[in-house]
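Worksheet: the structure to be examined is printed underneath.
For this depiction, one protein chain was excluded, whereas all remaining protein chains were kept in their positions.
Letters are used for the chains, namely A, B and C, taken in the order the chains are written, and counting of residues starts over at 1 for each.
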Amino acid sequence: MAQDAAGQGAQSRFHVPAPPARPGEAPDFSAYSFQKAGEAKRPDPLIDGARTSDLAHGLVGVLDHNHQAVGEWDPRLSPEVLREGLSHMVLTRIYDDRMLKLQRQGKMSFYMKSAGEEAVSVAAAMALNKTDMVFPSYRQQGILIARGRNIVDMMCHCISNSRDNLKGRQLPVHYTWKEGGFFSVSGNLGTQFPQAVGYAMGCAYKGEDSIAASWIGDGTTAEVDFHSALVLASTYRAPVILNVVNNQWAISMFSGISRGEASNFAMRGLGYGIASIRVDANDFLAVYAATRWAAERARKGGGPTFFEMVTYRKDAHSTSDDPGKYRPKEEGAQWPLGDPIDRLKNHLIGLGEWDEDRHAALEREMTAYVTKAYKEAESHGTLHDGPLSPTETIFEDLYDKPDWRLIRQRRDLGV
Amino acid sequence: MAQDAAGQGAQSRFHVPAPPARPGEAPDFSAYSFQKAGEAKRPDPLIDGARTSDLAHGLVGVLDHNHQAVGEWDPRLSPEVLREGLSHMVLTRIYDDRMLKLQRQGKMSFYMKSAGEEAVSVAAAMALNKTDMVFPSYRQQGILIARGRNIVDMMCHCISNSRDNLKGRQLPVHYTWKEGGFFSVSGNLGTQFPQAVGYAMGCAYKGEDSIAASWIGDGTTAEVDFHSALVLASTYRAPVILNVVNNQWAISMFSGISRGEASNFAMRGLGYGIASIRVDANDFLAVYAATRWAAERARKGGGPTFFEMVTYRKDAHSTSDDPGKYRPKEEGAQWPLGDPIDRLKNHLIGLGEWDEDRHAALEREMTAYVTKAYKEAESHGTLHDGPLSPTETIFEDLYDKPDWRLIRQRRDLGV
Amino acid sequence: MPAMNMLQSLNSAMDVLLERDGDVVIFGEDVGYFGGVFGATAGLQKKYGLDRVFDAPINESAIVAMAIGMAAKGLRPVAEIQFSDYIFPGIDQIVSELSRIRYRSADQFRTPVVVRTPSGGGIRGGQTHSMSPEAFFTHVPGVQVVIPSTPYDAKGLLIAATESDDPVIFFEPKRIYNGPFDGKPDAPLKSWAKHPKGEVPEGHYTVEIGKAEIVREGQACTVVTYGTLVHVAEAAAEASGIDAEIIDLKTLAPYDIETIAASVHKTGRVVVAHEAPRTSGFGAELAAQIQEECFYALETPIFRLTGWDTPYPHAHEWAYFPGQERFIRALKTVTEA
Partner (left out) sequence: MPAMNMLQSLNSAMDVLLERDGDVVIFGEDVGYFGGVFGATAGLQKKYGLDRVFDAPINESAIVAMAIGMAAKGLRPVAEIQFSDYIFPGIDQIVSELSRIRYRSADQFRTPVVVRTPSGGGIRGGQTHSMSPEAFFTHVPGVQVVIPSTPYDAKGLLIAATESDDPVIFFEPKRIYNGPFDGKPDAPLKSWAKHPKGEVPEGHYTVEIGKAEIVREGQACTVVTYGTLVHVAEAAAEASGIDAEIIDLKTLAPYDIETIAASVHKTGRVVVAHEAPRTSGFGAELAAQIQEECFYALETPIFRLTGWDTPYPHAHEWAYFPGQERFIRALKTVTEA
């Protein structure tokens, strides 16, 4: 890049990066280069972090263009496990679609889908132990589904009704589920990244072999907490998995605004001496295998792993934006790494362990399941029509016991 | 490092790094490996930042163990320039020593020396243009000296007297000198690093070919502003030089607390796609050549350069600590990269351009100069006995005109 | 004069600034091509180019620091923090740097930075899109704090802020971006078109920083407030028939003590109101200063009408927001005592 600047007249000039294509232009992926599935080597999980440069610049992939599992990273999962993963991803997508519709109908204030990114959360959740604490962003609802949270409870949170386990305090999709090892999702980007490291240090301190994992987006890598997390993880060799979900966009900003002149995000971890790996995150098997590798590394005292999970945000950032306003409509459809559900489905079909009819049946089943669940959820109220959790709950859970200020304020409100 | 953790029983355990040697133990530099002087290649200054990995892992050095200038990075400076650099470094050291004594005598509240690190600031200042703005930490007083600031003015600031150009508002050594392109030194670590990038962007915005440079310490690389600066510099390809002065210690903490598992600090820049170079910063010629290279790169539109300036903090962190309490006394004397003044002096002697007598004369001259300057400075008052800048100045320079609050408060104080 | 809502008037202010002064640059998260998540900068990048109006990485500390550096070089940066809830990663650069550089350099360097940021609740944003953190900044010597309550003031104050040689933290009450709000969540949305201050000149003008305005004259009591609550106060006065004098502060640092004191000397009864939590909110400063200034004129305790000492709840946001009902109760309390 320096060269063309020089070419531009060998004089420093103000530079602001821009994406290759904007609305009305043809999608352009020429800046991307992806190592072929099966090519990346799989080193011993206790490898010195500094020696993972090839993995940071390459791409760990298992499913090739024929949807066959190839190479050292193939986790060799049984058809049962693969079908379980497929069904979690399908449920996640159908759940998201349904929630979006309900938001449009005014049943909830806000929603965020994970369309196209289901493998990131589902495969990771299946590769981790249930006792491992996850510190997700707002786009890893797939973890809740894979860990078996009742979707009625998830819906009750999203519609902020009387059964919302967060008492209506949080925006939709900002879940918390301690039982399931799912930490409180913050609306503030990045803050959970260093917290996850602290939690992981706590696991090590207590001599447990549980670990922690966290997810942030490509745009969030620019945030101060990103650096805090990597410094802590490196210095204290924490048993933590730090995932950057590079879905190419941060609301309207392309990944270049946070990546800058670097060719990818995985490289960033190398500078801290942390094992750093770039993963085809639309490849369920690759995400599963990589997460397993990192979990083994962490449990055995090898320390942290930093992942760039390469994927694409297929839909809007949230219900508050229209992606047609800032990127080509066709970009998602043409994304070179395809769709995580299609790819796992075709892999299973290739194995003779799945077919179109069974898939259609699965989709019908999940759709019915979601519809039924929503009926039940709605029976506990909606944000719009209530019932909500009792009003006085807004004064609870700040301190062990409310002090005089909260007691008076509750009285002032008359609840 | 992962391996030994594994060796420790293949189980995650709480890890806190510790320095190789503490007081009473023998200094241990076995963890260090330094590329030989002259070995590092000098690429075109417009090289793609991503292609500087060898320079980040190596060490740019010019003066070899015989004090001869070797290799591609030799800036081929005239004896006059070399003697000028030597004399600035000698003055800086004598100035520091004198100020320290005066602090012990109660003439000022606080002081921080730069002993052993003089080349970092003096060589850089000489390699930059006077119109380039510097955003230093509190340990680059050598820049002021090299840029010809009157040391009487520097002293008047340090003793907070009536002629302190900062009106007694700042701690000693927290200089500001706009005329000399020296930005206000903050007591808050790291904040100047991203500010320098913004300033450099301003230079590019205005189409000027002046640039900016900033310095922080090894410990400060952990700070949030470090990441902010590198993200900005990379994204906007700013004409800035970002220096990490790795003097091995952050008050009592060894560099491993901020470096973590990484083998050095220069690597950190690579992850941002920034040209990253490790420099023997006790080698005047190496610092000069590297800074020149980066300045050319910046002016020609090549963007930022990130330097790890490898040196050693010979004396205490400040007048508030005793290094004997946390590191071996002999560590400084045994530092493998020697002393910047001795090395340049011996180089000049080797060239037949200097000798011990001239050096002794230079030291005498500088000592007399400093002594005389201090007499003049003290004639304008000292913190202890005054006169100080008028008391009412504490209410000035907040806003264009003081608002009613400041007017009343000044009245309340009766000044 | 054209009718503008507050987003349009802010956009117009930045248009005027970019047009008149080549040193003005505007940046923040999503402010470039997209024009900002609320659209405040819509169209400006297209009109003035990528180097005048551009996207910034998601790092509020870097955004403020970049602005400081640019300002030190002579530019006039207008930086956007997408929501004021997210100003905290950048607050060190404001408290320790932006506010002090002129002072600690003894006026060698000035950093005329404007930080624009939408604040306040009432849009179902939950605890991370609803904060009113203005009080924090009023405790920081060296920064000015501004909060407009109408499109006209928003434009005039933003131009004045950008032309000021000293830093300004500019809070935008997002609840009233598109129309005034009378504090009744279920009432139909009003439009700025019908509001006198919805009329906004196309060109350059300024509204003075540090001057409050009496938006409603009255004898019964004085209401001191700012932003969204100015409109709630007006509606409450109308609805209750209580003859309240309502002061729109517009600037919190430095606040216009003269206008406040004059009114309180007249009425002797005071309500100070804000959305932020009660404890150490800006209402505390106002009450403390008013009781000192007008002690012998006061007939009843100064009433603080505020948000509660909790995070801003999502589902129960209207139990938190000081709406019309609570406002009327406050007016009754001070006037009937």
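Here is the rule we use: contacts are C-beta pairs under 8 Å (C-beta built on N, C-alpha and C of every residue); 3 or more make two chains touch, one makes a residue touch a chain.
Source: prediction; values computed, not measured.
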Among the chains presented, those that the missing one touches: A, B, C
Chain not shown: contacting residue from C:35, C:69, C:89 or C:151: C:89
Of C:9, C:150, C:310 or C:335, the residue in touch with the unshown chain: C:310
Chain not shown: contacting residue from A:13, A:57, A:325 or A:405: A:405
Where the unshown chain meets chain C, residue by residue: 61, 85, 88-89, 91-92, 95-96, 99-100, 103-104, 127-128, 135-136, 138-139, 141-142, 253, 276-277, 279-289, 291-293, 295, 298, 300-304, 308-311
For chain B, the residues touching the chain missing from this view: 14, 16, 18, 22, 109-110, 160, 164, 167-171, 174, 186-190, 219-220, 222-225, 250-253, 257-258, 320-321, 325-326, 383, 388-389, 391, 393-395, 398, 405-406, 409, 413, 415
Interface with the unshown chain - residue positions in chain A: 133, 165-167, 169-170, 174, 176-178, 183-184, 186, 188, 191, 193-203, 205-206, 212, 224-225, 227-229, 231-232, 235, 396-400, 403-405
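Just so we're on the same page, only the chains that are shown with their structure count from here on.
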Between chain A and chain C, centroid-to-centroid distance (C-alpha), Å: 36
Distance between the centres, which are taken as Cα means, of chain B and chain A, whole angstrom: 41
Touching two or more other chains - residue numbers and ranges from chain C: 51, 57, 59, 61-62, 89
Multi-partner residues of chain B (at least 2 other chains): 201, 203, 205, 224, 227-228, 231, 235
